[in-house]
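In this view, the complex is presented without one of its protein chains, the others remaining in place.
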Amino acid sequence: MIFQPTIIALLLASGLGLAMLLAAAPFAVAVIRHWDIRSGAERQLQLERRTYLFSTLLSFVLAVQVIALLLFVFNADRMAALFVGAMCAVGTLNVNAYGFPALILQMAIFFLATVWLVINHVDTRASDYPLVRIKYGLLLALVPVVAASFFVQLQYFLGLKANVITSCCGSLFSEGSQAVSGDLAALPAGPAMIGFYVVLGMAVAAAGYHALTRRGGYLVALASGSALVAALAGILSFLSLYIYEHPHHHCPFCILKPEYNYQGYWLYIPLFAATAAGLAVGALQFFRRVPSLAVVVPATTARLAALAAAGFLMFTAVATLMVLRSNLILFG
Amino acid sequence: MNIWIEQQRALIDFTLASLARRKARNLGLLAVYALLVFVLASVALFSHALRHEATRILADAPELILQRMVAGRHDLIPPGYLEKIGRIRGVQKMEGRLWGYYYDPVIKANYTFMVPTAGGVERGTIVIGTALERVRGLALETGISFRAYSGKLYSFVVADILPRDSELVSADLVLMHEDDFRAFFEFPAGHYTDIALSVANPQEVRNIAAKLAAALPDSRPILREEMLRTYASIFAWREGIILAILSGALLAFAILAWDKAAGLSAEEKREIGILKAIGWETGDVIRMKIWEGVLISLSAFLIGYVAAYLHVFRAGGVLFEPVLKGWAVLYPRFQLTPEIDGLAVATLFFFTVVPYTAAVLVPIWRAATTDPDAVMRS
Partner (left out) sequence: MIELIEVRKAFNQGKHNEFWALDGINLNIEAHRVTALCGPSGSGKTTLLTLIGCLARPTSGRARFKGEDISGLPERFLTQLRRRSFGFVFQQFNLIRGLSAEENVMLPAAPSGLPQREVRAKAAMLLDRLRLAHRRTARVEWLSGGEQQRVAIARALINDPEVLIADEPTANLDTTLAREFLAILESFASEGRTVILSSHDPLVIQSAAVHRVINMRDGRIVDNQ
């Protein structure tokens, strides 16, 4: 393991999140077993009070997770200097088999925690708290994910040893590589670009349609998920080339660096916010038939869908602008 | 949205008023918090600046250095070695270097005597680093004598003083003419200390190193990239060790924060009870308390960080110098180039704000869930 402040901080954050959720788990079980909204008994009042702690706790875990995600990527980039052959974050993440899974799990926690908080928000708007049991069931389901993330991250950092020869992003994302990320880059830029605009266009349309008519909620979630995949594939296969103005540099992380004017934030923030909102729209669809939520759910999903549409639209616009302003010509 | 903003404004107003009312208590917490940030930020800023300095200096170093090994120890390069290497594809320039250490009993420190490969130092003169200038009270055109290991005394005139901005490495440097160097150390003719190779294409360095190692089995190639990596990991490691030691302080701080948040005064408990009775919701109280934490955290972070910045870049990091620098007796007294690193700031934020928040969350919640009817019952 490399003993470095940022690594300690990341492990600390991840461990803290896990510890908090583990400590909360018995109370979540108590809520599931004993919840009775009609009762005025003291146990019920106690349980209701606990729910405030959980939502505060989860907001905290989410906030920490968002910062940790950024820190994780930046640190990977910084540590590239320690590994022979690694030129940026991709190389560092490839030092052992746990690097990319750790990143993916961290992103998964971000989306799951956001969806939980949205469900929580909706639930607290109805005076009979109809989703309490489901909510705390989901909270328990979140525990293994957070535990897995902690474990994978620990394995990743423990397995880091300076001087291991790794492939840098140049070779990982080059066409010959067999890895998954290599496959994405191997998509020819032309079809990738068409797919990118079609899928994102569908996501904007689905979200916009739902925002106006409040119909097709599941479709919004499906389209948002696909849009995330298409957007990431697009960044790998052609957008990065335009940003770096280099026909073989496919790295999705370098665009976050100051050398490229932090352009990546303009892409990733709208993209992740929109995807989270879109997924939440789908998650809320399960509850639209609950009588006490009949008004709240459609109003909330419409707002979230509008947010998702705006986010995807902004992402697409920024991406298009980057392509147009680039000096690189892929198609002549 | 407007409603939300107005709500937060009202909550912040109240928070500010209540922080001001409990000045002594909050200032104490703020002081400890800021001190913690100060110490951690000093370590981070200092080691980052050192790393930066080392990288900057190594940028001019040759890509590859070849040393000869005898019985696992560094030995002189014998004559004819350069010719033996011959031409290797990709090597732009190859030259023997002359350098050595000299122990000065006057100030009980080691100097590095070196012959610049480009030449430029006249016979009988030396060019010195700033530390030497300072410690031995030298100036341009003044003379100085060194007693060689052979016992003979040699005198030199200071012809130039090296620029300040590279002091970390050049502080103890003495540059002289090749003939003077060989005479002073009685260095056998044709021998060199090591060989420096410049390589144009960074991707070729490893191949060349492999070729050299194969052609000259008694030699050891050292790569610049390896040195950079070593510096980077040594500094990161030292920083990590210091943080690990300071984690005790971090824990103590978290306990203090917990204690402060949990041990609400009777007065404060009564206030929360009143707020709840007159229509504040548990969530409102939690939000108010979180604003309080945010205000305290941000001020402590800002105060601590600015103080650390001044400490490291204005006062030269007096408190941590021995731990983080510590490789020579001649401490370079240099001004670090002010450098703020986003990753380091984010890491520091993680180290201070996250433990604080985690420590106060449960006490906050406990205080906020006071029964609204408690004020009527008492």
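Every chain is named by a letter (A and B) in the order it is written, and numbering of its residues begins at 1.
One rule holds for everything that comes next: contacts are C-beta pairs under 8 Å (C-beta built on N, C-alpha and C of every residue); 3 or more make two chains touch, one makes a residue touch a chain.
The model shown is predicted, which means the values in this text are computed figures rather than measured ones.
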Chain not shown: contacting residue from B:Phe235, B:Trp280 or B:Phe351: B:Trp280
Subunit A residues touching the omitted chain (full complex): 37-43, 45, 48-49, 124, 127-129
Absent chain, residues of subunit B that touch it: 2-4, 6-7, 9-11, 13-14, 17-18, 21, 267, 270-271, 274-284, 371-373, 375-377
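The working rule: only the chains that are shown with their structure count from here on.
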Chain centre separation (subunit A, subunit B; CA means) in Å: 34
Sites on subunit B touched by subunit A in the complex: 44, 206, 225, 228-229, 232-233, 236-237, 239-241, 243-244, 282-283, 286, 290, 342-344, 346-347, 349-351, 354-355, 357-358, 361-362, 364-365, 368-369
Touch list for subunit A against partner subunit B, complex: 2-10, 12-13, 16, 20, 49, 52-53, 56-57, 60, 64, 67-68, 70-71, 74-75, 78, 81-82, 84, 162-163
